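Missing here: one protein chain of the complex. Every other protein chain is in place.
Chains: A, B and C, in written order; residue numbering restarts at 1 for each.
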Amino acid sequence: MTMKDAVGRFVRDGDLVVMEGFTHLIPFAAGHEIIRQKRRDLTLARLTPDLIYDQLIAAGCVKKMIFSWAGNPGVGPLHAFRRAVEKGIPQPLEIEEYTHFGMVLRFMAGASNLPFLPTRNYPGTDLTTVNPNFRKVRSPYSDEELWCVPALFPDVTIVHAQRADEDGNTQVWGLYGVQKEAAFASKRVIVTVEEIVPAKVIRSDPNRTIIPGMIVSAVVPEPFGAHPSFVQGAYDRDNDFYVEWDTVSKDEAGLKKYLDEWVHGVPDRAAYTKKMQDRREALEADRQMCEPVNYGF
Amino acid sequence: MTMKDAVGRFVRDGDLVVMEGFTHLIPFAAGHEIIRQKRRDLTLARLTPDLIYDQLIAAGCVKKMIFSWAGNPGVGPLHAFRRAVEKGIPQPLEIEEYTHFGMVLRFMAGASNLPFLPTRNYPGTDLTTVNPNFRKVRSPYSDEELWCVPALFPDVTIVHAQRADEDGNTQVWGLYGVQKEAAFASKRVIVTVEEIVPAKVIRSDPNRTIIPGMIVSAVVPEPFGAHPSFVQGAYDRDNDFYVEWDTVSKDEAGLKKYLDEWVHGVPDRAAYTKKMQDRREALEADRQMCEPVNYGF
Amino acid sequence: MADYTTSELMVSRAAKELKSGDVVFVGIGVPSLAVNLAYRMHAKDLCMIYESGAVGCVPTRLPISIGDPCLVTGSLAVVPMLDVFNLYLQGGKIDVGFLGGAQVDRFGNINSTVIGDYRKPKVRLPGSGGACEIAALAKRVVITISNSKRTLPEKVDFVTSPGYLRGGREREALGLQGGPDLVITDMGVYHFDPQTRELVLESLHPGITLETIRDNTGWPLKTAPTLKETPEPSAEEIRIVRDELDPQGIFLRSRAG
Partner (left out) sequence: MADYTTSELMVSRAAKELKSGDVVFVGIGVPSLAVNLAYRMHAKDLCMIYESGAVGCVPTRLPISIGDPCLVTGSLAVVPMLDVFNLYLQGGKIDVGFLGGAQVDRFGNINSTVIGDYRKPKVRLPGSGGACEIAALAKRVVITISNSKRTLPEKVDFVTSPGYLRGGREREALGLQGGPDLVITDMGVYHFDPQTRELVLESLHPGITLETIRDNTGWPLKTAPTLKETPEPSAEEIRIVRDELDPQGIFLRSRAG
C-alpha cells in the first residue's frame, strides 16, 4: 500500500496516534504524509516527541500530547513544542506527562489488555501531583503501596522497520524501543519498511519478528522513511539535521519555510529522498553482518 | 567452570531451584549432577516438571514442587511425580500449583522486583480455591477486580543455551520459554551451554542476548547438555526416550535402574554422551541457516 | 463409503470449525491434526500458535509435543511465553482455542487436574498448563473428549478451565467473554444452549444411536429438535490425514477412538 493510501485509510481526525521509535526507526515519512493530508485534533503519544511531533505541532495537527521527554536529543529544546505550551502557538497544546518507564508500562498494559500496571517508581516526584492518572494500589501480599499507570490504547500506531513480508510480519534489529508494545495495544497498525522481503526471509529467522502480520492494517514500502533518524544497517542518524533543526525551528517563519519546502513541497518520500540524494549517500551504513545461526533440527 | 564445581558452589540443600526451558533447552545435565551430589529438601519450580524433575523426585532430592503442568509431553503421566503425590514415595511431595500464564507472571514479577502482577485470567477456576497465593486486587481506574500471582524469587536458576561468552553473556534462538525472566528473578544463575564462543560472536548480534553476564554466577560448557530435550540448530528432541521413559519410570525398580546406569553410573555428561554416541549422531540437526542482518551504521 | 476411524471423523469435524484468517491456539493430538487438515483443505490463511511461542508454524512433520523443533523452523515468529499469554491470548488476538481434558461437564467446565479430592486425589492429572487461560481468554473454545459417564459427568471433580460454570450468565458475571462453543466426542457433536449454556447434542456419528450416547453421558441429555448425522470425512481428508499428517499413525491408530 502507498503511504498516501495507508494514512488516508487508517489515520483519522481526532485519533490517538502513536508513532514510536526510540531515536531509531522514527517514522518521519508517515508524519510528513499526515501533515500533507491535514489531519486535525490529533492526540499524539510518544516517549520522546522528537522532531517528528515538533513538526506535527507546528503544522497545526495536534490538540494534545502524551509524552515523557520533549527535547531535541543531544541539541536542546523543541521550539515548536515550547511555543505551543508557553504561548499557545499555533494553538494551545494540552499535555499529559509521564516518564519513560511510565510510558513503556502504559503501552505494555494496553498490549496486555490490562487496566493498569504497577511499579516501584514515583514516590517523591511531583509528577504524580500534576497528573491524576498516577494512582496507587495496595499489594494483596503485603502492606506495600505501589504507584500505577493506566493502560494506553491508541487508535493507530505507526512504526518503521528494516523489513517485513507483504502480510506485515515485521522484523527489527538494533534498538527495539517500545514498538512491539505500542502496536499490540493499538486498534490499527501501520508498518512502514525499508524493504518488503519474501516471507521466506522472515521465516528464516523467526526470532527477529517483533510484530506479526495478524495485527497489521497496512504495510508500506518506504526506503529512507526514517530520515533524519536512523535505521541500523541501512543509514546513520543525520545529526547535522538535528543540530540545524534548532535554527530552522527557532521561529515560526523558519519552520513554515521548512514544511513548505520539505513536506508540502514534495509529493512523497521518494521525491524527498531524491531532493537530498547526496546527503543520503553520505549517511549510507557500512556492512557489519552478524554471525548467522542454525534453525535446523 | 565444570558442572561439578558449578552445582557444588551454587546449588545448596533447601534451595528454591528453577531449571527452565519449555521443551527446548532443558538443563538435564545439571539435573543429573544435582542428583549425583545428593542435594536434599529442594523446592523445585518449573512450568512443566518434565522428565528432569521426575528424575529429581525419584532420587529423593525434592521436598516441594511449584508447577503448572506435570506430564510427559505427548506421552502420558509422570510416574515418579504421581507416586510421590498419591503414595508419598520416596517421600511426600508438597505441591503448589498454578497455570502456565501464572508461572510466567510469577517469574516476571520476580525479575521486575515487584510483589505481584495482575491478570484477567482465573475467574471461575477452582485453582484459586486450593492455592491461597492467588489473590485479588481492585483496579484504581475502575471497579474491576483482577486476580494476581505473587513474585517468585528463586535462590538459583539454571538454564541451558546454544552459546555464551566466558563472561556469561548468553544467546538463545528458537523457543525462548521463560528463561530470561527466571534468571533475572534469581539470586544466582548458572548457564550451561552447547558452546563457549568468543565475545565477538556475541557482539556480532546483540539482539540475540537474553541473559547478560552481569547476572550470571557460572558458565558451564556442556555439549549435549539438554538431552533428551532438544537444542534448535544442534540436536533434535529424543522423542523415543520420552516414550521409553513411560516404561522405565512405571515402577520404582526400573527408575532406580535408570538412575544407577545413566546418572550415578557416569561421572559427567561427557561420559553420558559417549555412552549414547550413536543416538547422538541420529539426533544431529540439519543446517537451516538464517539470513544474516547488518548491524553497521 | 470410505473406511475411517472415529478419531479421523473427529479430526474432520473439528477442522470444519476453522476458517481462513483464524488465529488458532493449537494443542497436540486431534487439535493439531484438525488445524493442519483445515490448513490444507480450506483455511490457507489460518495462523497456528502454540503456547511454546511459535507463531505461523508450517510443521514439516507431525509435532509430537507443543514445543517440537519443527514448529520453530520456518515459522513467522517465535516469541517469549510472556508475549504468548500477555499479548496474544490476554490481548485478545486468539480466535479459536482447542482444549481436551479428563472430564467435561454439563456446562462445559473442564477438569484436567484431579479425579477425586484435590488433597487426596484418586488420580493426579497433569494440571492446567495453558488450558485455564485459553478457556478464559480465547474468543472461542472447541473441546474434544471421549464420550462416557466418567468423562462427561454432570459436574467435574475440579474446574481447571472455566466453561459456563453453573450455566446461565454466570460466566459473563465473572467478567469472562468467549467460552466453549462446541464439544466433539467419539460419539457425537454438542453445542451450548444460548440461554442455559447446557450441552445440547446436535449430531450423532454414523452408527451411534441416541440410546448409546445417553447411556454414556452423566446427566439427562438434551438434544436438538432435529438430530443430524455427523458428516463423514471425505476420501481426500482421510488421505491427507493418513499420508501427510500422521503417516506413522502416532495419534490416529494407537489412539483410535
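Points to keep in mind about this one:
Going forward, a residue touches a chain if its C-beta (ideal position, glycine included) is under 8 Å from a C-beta of that chain, and two chains touch if they have at least 3 such contacts.
Bear in mind that the values here come from a model prediction, so they are computed numbers and not experimental data.
Note that the absent chain touches A, B when the full complex is taken as a whole. When the missing chain is restored to the complex, the residue among B:111, B:175 or B:193 that touches it is B:111. Here the missing chain is touched by one residue of A:180, A:227 or A:269, and it is A:180. Along chain B, the points of touch with the absent chain fall at residues 108, 111-114, 169, 180, 184, 199, 202-204, 206-207, 209, 212-215, 295-297.
Touching residues on chain A toward the chain that is not drawn are 22-24, 47-48, 67-71, 73-74, 77-78, 81-82, 85-86, 97-101, 104-105, 108, 119-127, 130, 144, 173-178, 180-181, 230, 232, 236-237, 239, 242, 285, 288.
Going forward, only the chains that are shown with their structure count from here on.
The greatest centre-to-centre distance from chain C, using averaged C-alpha positions, is reached by A.
Ranked by how close its mean Cα position lies to the mean of all protein Cα atoms, the top chain is B. In this assembly, the C-alpha centroid of chain A lies 41 Å from the C-alpha centroid of chain C.
Note on chain placement: the centre of chain B and the centre of chain C lie 28 Å apart, centres being C-alpha means. Residues of chain B found to touch two or more other chains are 119-120, 144, 173-174, 176, 230, 232, 236-237, 285, 288.
Of all residues in chain C, those that touch two or more other chains are 54, 69, 72-74, 78-79, 90.
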